[in-house]
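Excluded from the complex is one protein chain; the other protein chains are retained at their positions.
By written order: A, B, C and D. Residues from 1 in each chain.
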Amino acid sequence: MEFKTPSPAEKQSGLAPGTVVYTGDKTLSDLYIEVFDYDKDTCEEKELDRIEEAFTYSDTEPVTWINMNGLNHIKAIETIGEQYKLHPLILEDIANTQQRPKIDEYENYLFVVLKMLYFDKEENLSIEHISFVLGRNYVISFQEADGDVFDGVRNRIRTGKGRLRTSGADYLLYALMDAVVDNYFNLIEAMGDKIEELEDDLFEEKPNDDITYDIQSLKKEILKIRRAVFPLREVVNRIEKSDHPLIVEKTQFYLRDLYDHIVQVSENIEIYRDMIWGLMDMYMTTISNKMNEVMKVLTIMASIFIPLTFLAGIYGMNFENMPELKSRYGYYVLWVVMIMVFFGLLYYFKRKKWL
Amino acid sequence: MEFKTPSPAEKQSGLAPGTVVYTGDKTLSDLYIEVFDYDKDTCEEKELDRIEEAFTYSDTEPVTWINMNGLNHIKAIETIGEQYKLHPLILEDIANTQQRPKIDEYENYLFVVLKMLYFDKEENLSIEHISFVLGRNYVISFQEADGDVFDGVRNRIRTGKGRLRTSGADYLLYALMDAVVDNYFNLIEAMGDKIEELEDDLFEEKPNDDITYDIQSLKKEILKIRRAVFPLREVVNRIEKSDHPLIVEKTQFYLRDLYDHIVQVSENIEIYRDMIWGLMDMYMTTISNKMNEVMKVLTIMASIFIPLTFLAGIYGMNFENMPELKSRYGYYVLWVVMIMVFFGLLYYFKRKKWL
Amino acid sequence: MEFKTPSPAEKQSGLAPGTVVYTGDKTLSDLYIEVFDYDKDTCEEKELDRIEEAFTYSDTEPVTWINMNGLNHIKAIETIGEQYKLHPLILEDIANTQQRPKIDEYENYLFVVLKMLYFDKEENLSIEHISFVLGRNYVISFQEADGDVFDGVRNRIRTGKGRLRTSGADYLLYALMDAVVDNYFNLIEAMGDKIEELEDDLFEEKPNDDITYDIQSLKKEILKIRRAVFPLREVVNRIEKSDHPLIVEKTQFYLRDLYDHIVQVSENIEIYRDMIWGLMDMYMTTISNKMNEVMKVLTIMASIFIPLTFLAGIYGMNFENMPELKSRYGYYVLWVVMIMVFFGLLYYFKRKKWL
Amino acid sequence: MEFKTPSPAEKQSGLAPGTVVYTGDKTLSDLYIEVFDYDKDTCEEKELDRIEEAFTYSDTEPVTWINMNGLNHIKAIETIGEQYKLHPLILEDIANTQQRPKIDEYENYLFVVLKMLYFDKEENLSIEHISFVLGRNYVISFQEADGDVFDGVRNRIRTGKGRLRTSGADYLLYALMDAVVDNYFNLIEAMGDKIEELEDDLFEEKPNDDITYDIQSLKKEILKIRRAVFPLREVVNRIEKSDHPLIVEKTQFYLRDLYDHIVQVSENIEIYRDMIWGLMDMYMTTISNKMNEVMKVLTIMASIFIPLTFLAGIYGMNFENMPELKSRYGYYVLWVVMIMVFFGLLYYFKRKKWL
Partner (left out) sequence: MEFKTPSPAEKQSGLAPGTVVYTGDKTLSDLYIEVFDYDKDTCEEKELDRIEEAFTYSDTEPVTWINMNGLNHIKAIETIGEQYKLHPLILEDIANTQQRPKIDEYENYLFVVLKMLYFDKEENLSIEHISFVLGRNYVISFQEADGDVFDGVRNRIRTGKGRLRTSGADYLLYALMDAVVDNYFNLIEAMGDKIEELEDDLFEEKPNDDITYDIQSLKKEILKIRRAVFPLREVVNRIEKSDHPLIVEKTQFYLRDLYDHIVQVSENIEIYRDMIWGLMDMYMTTISNKMNEVMKVLTIMASIFIPLTFLAGIYGMNFENMPELKSRYGYYVLWVVMIMVFFGLLYYFKRKKWL
């Protein structure tokens, strides 16, 4: 149950603003840098492990995508910051995984923060911090770990399919953000599956004590997803609406489309949120229904046998003067009475629809 | 319990933006195209199965309505896109059933997406994706399957009733959207009937375990309907407010009326939503009331017979020195005592209003 | 339980916009028309049954109020429409009882829709559809049935009290709307009484199974009232703010006052809504409290007599070697023990505050 | 349980707008008028019982405060109205206790309505209607009864402490409103005490049936307070923002401060509202916990003694051939078995933590 975020607050509090500190927990021992340098006709792809080698590419005219993996390599981030003259607060935000999605517009570059969401192998929600710097003819992306959702973009760069190779760096930024958002749909689907599973468990009346806990976990996950996705609407809206010279008009159509997708994801999140909150109510009625059933069994058993036992008790008394005991058929008559009481009560409960 | 939308996310994720992929599940083996070409005096109606044949009509001066059924025929959509110079993102949205209702204004055409809602034969909510392209003298509509709610419009075109034949393509678009929204009222009524049915079930105290499930299903349906209808307010409002040259002033009165209707539907949806959420509470009190009744029966039976059985137990003891046992009327006296206890307790429960 | 609105959707769906169809259920066999024609000095009052006779009055200079009752007389509405050149959509809205409160501003007239609310004899909420057309020197009102809340206005016209006779048609419109809104206060009070009654029932612990149903009914009523009243705020606000030449400045003060009243009604509705939703919780605790009481009786009875019965059972055994049975005072000693157990348990429950 | 407001609606409905009717229930047999006439140097204080005597003061240059008590003296209100040329709707609002807090700006005066709140001796919430008219050099205040919260203001006028004597009529209006708002803090505190008391009752497990009722009463009170306080934010904000010549710039600082205080009160109200709604949940869990305890006692008693009674029953049977009965130590062996069963079950419940 690790909802809190223990280290980050401690790691950062008391430091001067602009100090670059990695607040996440996905430390990557080796820095891993990927560079794509392409235009309509050519496409170069490199893997580097020193950041300085990447700088030559972004000076050239073709579009350059520098993808840096491993936010714990503070030094590299600072080197990039110097090279591209990034504001110290931006460097802090690149490494600060607690930073919520946002966009900062500077004169020569745009800075975008967002979150990559996926369920890891243990079905736990994992949130990865990604930032982008968009310059005149380059995009630099910063990731925590080296697995990502950008393979589609990589393929389109390599093969030249779609508009990617013929468009500028702003379209590349759009394509990368689009890949992240597209992946939200997968996440949302997985969330839907989890909810349905719980609903089925509740419906098939096999609720275990863990269900309360599972529902509470789902609540946390949907709240975390919400926090990661909702600010993105504002971010994309602002990029689209901004008249920053780095965003050309043609790309704005695509950004509007991206905005639409985020709204769709958000609507689904709200619906799932309502569903999850409803699960607790469903669970309560399920418990109450089961209790009802338990009580009925008890009531039927007790109500039938307690009067019968009383009757048997009567004739177990030792009064000297009890004529029935001496009667020849007393015992048999009593049996008849008892069987009548038994079926009478059975009929009564039947009519009450308890059986 | 099929709330999730499994395929769409997989079908699309990783593809270049603007790629046309049908994400729905209503595949229509044959493409089916309907063309109406009319003005004040003439009206031509054709059924085609190749999209190219339709293009000749829309060049002529009269208003042309091209109604294409079968979004799985990607090729046809792309052909239309080329012919009318539609933006690739529009083609993607035509086929993407996950697209929420929206309006996109382009210089030469308007693009509108909305949802047709109905309960199918199994009483399940079915959502069909419809898009419209409004050009200078044509409307192209794209539907998933070939059943629709446009028969009223067709008749008005054929018979020339109403303003349809004497108005432009913008009024045709309005008429088609109006038909879709009119049908929402039917849907909302059916929803109201379902809610009442459940209420009656709860009231007549015949709640089964499925009720929890039924309520949860209703919740999902109303949430889906909400998602399909609410964005439409914004869409119609924007068409009405826009000063796009394709929308003439006379039509704006009608669009305002349409907007009113959507607001009415939305208000009803909100009310039904409140009602449905209230059902769960009603169910809980129903369960609790039944439990109360069960417990009362148990308590009355047990409270009456347990003391009596105790009394019988006393005189079933085998002490040698128990004077009552030898007394001549002991047995009869005990019966009197027991009957008094019996009626005393009965009176007690009567006064407590448990009987 | 008639929450749905079955006929309207069916009556209208598929028709051309602007078609006049009465969607309500209060058919009035005879058309009934009332005309007031007044200025500072004179006041004429007529009852007509043909609409054409009314037209002469509105041409004259004094203010004319034409009050038409019976929306099922479609023909008459259409005649009025022709005479005053009303837009077809307005005629549709006059007869369409599903139309929510609204205001439409046209060049030569204002069109206002609102709802008259009252509890009928069976204490059911009844909603009546009223529309007003305000022209240069006339007001035409359209009602479903012929009972209304305008007697105060009629008297003020006849007697010349207040500003009515000395003001224009816009003040008459205000006075009529004010009469409708004033009546909302009566409705709200009746609603408050109903809520209190239910609260008292719950408090006096005489909850029957119908209470769940009563609360659900109240919920529906308050939601309906809300839907009828809330849009009116916007309507009156827009009349007041509009600079339509038909509304003179002096009347705007009164409209602002009217707006204030509607806000007051709305606030009361919101409070009652919260109260009604709270009733369900109150009911749940009432049920639970009663269950607690039932369980306590059972537990006390069972806990006291089960151990005693066990003791009696012991000495009812037939072992040959049971020394107590032969002891002279065994029986009496056992009684002492039993009485001690009895009072011991009684004391225990007393201390637990169950008695 | 007097939540409704029976008389007001009846008193007013059907009357012409602008008719002055007192709708409250605090009738004061004698009209009581207080006049303060002061400037930097002088301060005159009078008590009058005829309103006309007050008019001479407000014509003089010094600031005049006319404080009228007893809204049932309609005639006096109308006389003031004539003297100061107040709009008839204002007179109506002065006497109409149903009027919510508001501000009306006229050319020559400002009209402000607010509510004085306090708990009376029976701890019931009492709401008193106060209105202010601010003119060039006078403030007229209208109160229902003659107890109020203005003693601080009176003292400051008499002693000349603070800025009051050196400032204009607008500062006096501010000072009076500030006194009313300051008193809200006392009210809010008393509310907090009531909530805590209920919480303690719930915690000390002495819940009686009245608690449901007490919580419902608190809900009503907080809703009423909310309705009286929340509109005031808007009122004060509008006075501060308005550029009415009667409000000098220096006073605006103070009005902003007043606005801050109202926001503080509002925030507290919202918090208490959340707390009160939470009480019902607390109560439900308290009831459920007690039920659990009751059930445990029953279950332990029944589960322990029912098997033992069964054992005793076995050896109370009269079969001729039951070897145990003849065994010499049978009885003692059975006791040992019973004691073992007894402690075994005790241990079982102990391990389940029910004991």
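In the analysis below, a residue touches a chain if its C-beta (ideal position, glycine included) is under 8 Å from a C-beta of that chain, and two chains touch if they have at least 3 such contacts.
Since the structure is predicted, the reported quantities are computational estimates derived from the model, not experimental observations.
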{"item": "Options A:Ile74, A:Leu223 or A:Val263, residue touching the unrepresented chain", "value": "A:Leu223"}
{"item": "Touching the absent chain when the full complex is considered, from D:Lys40, D:Lys75, D:Lys161 or D:Lys326", "value": "D:Lys161"}
{"item": "Chain D residues touching the omitted chain (full complex)", "value": "151-152, 156, 161-164, 174-175, 178-179, 182-183, 185-186, 188-189, 192-193, 195-196, 199-200, 202-203, 205, 253-254, 256-257, 260, 263-264, 267, 271, 274-275, 278, 281-282, 284-286, 288-289, 291-292, 295-296, 298-299, 302-303, 306-307, 309-310, 313-314, 316-322, 353-354"}
{"item": "Touch residues of chain A, complete complex, unshown partner", "value": "1, 3-6, 8-10, 12-19, 87, 89, 92-93, 98-100, 102, 104, 206, 209, 212-213, 216, 219-220, 223-224, 227, 280, 283-284, 287-288, 290-291, 294-295, 297-298, 301-302, 305-306, 308-309, 312-313, 315-318, 322, 324-326, 328-331, 334"}
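Here is the rule we go by: only the chains that are shown with their structure count from here on.
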{"item": "For chain A and chain C, chains touching each", "value": "B"}
{"item": "Joint neighbours of chain D and chain A, given as chain labels", "value": "none"}
{"item": "Centroid distance [mean C-alpha coordinates] between chain D and chain B, Å", "value": "42"}
{"item": "Where chain A and chain B are represented by their mean Cα positions, the distance between them in whole Å", "value": "26"}
{"item": "Residues of chain A engaged with two or more neighbouring chains", "value": "316"}
{"item": "Graph class of chain-chain contacts, one of line, ring, star, complete, other", "value": "line"}
{"item": "Chains touching one another, given as label pairs in label order", "value": "A-B, B-C, C-D"}
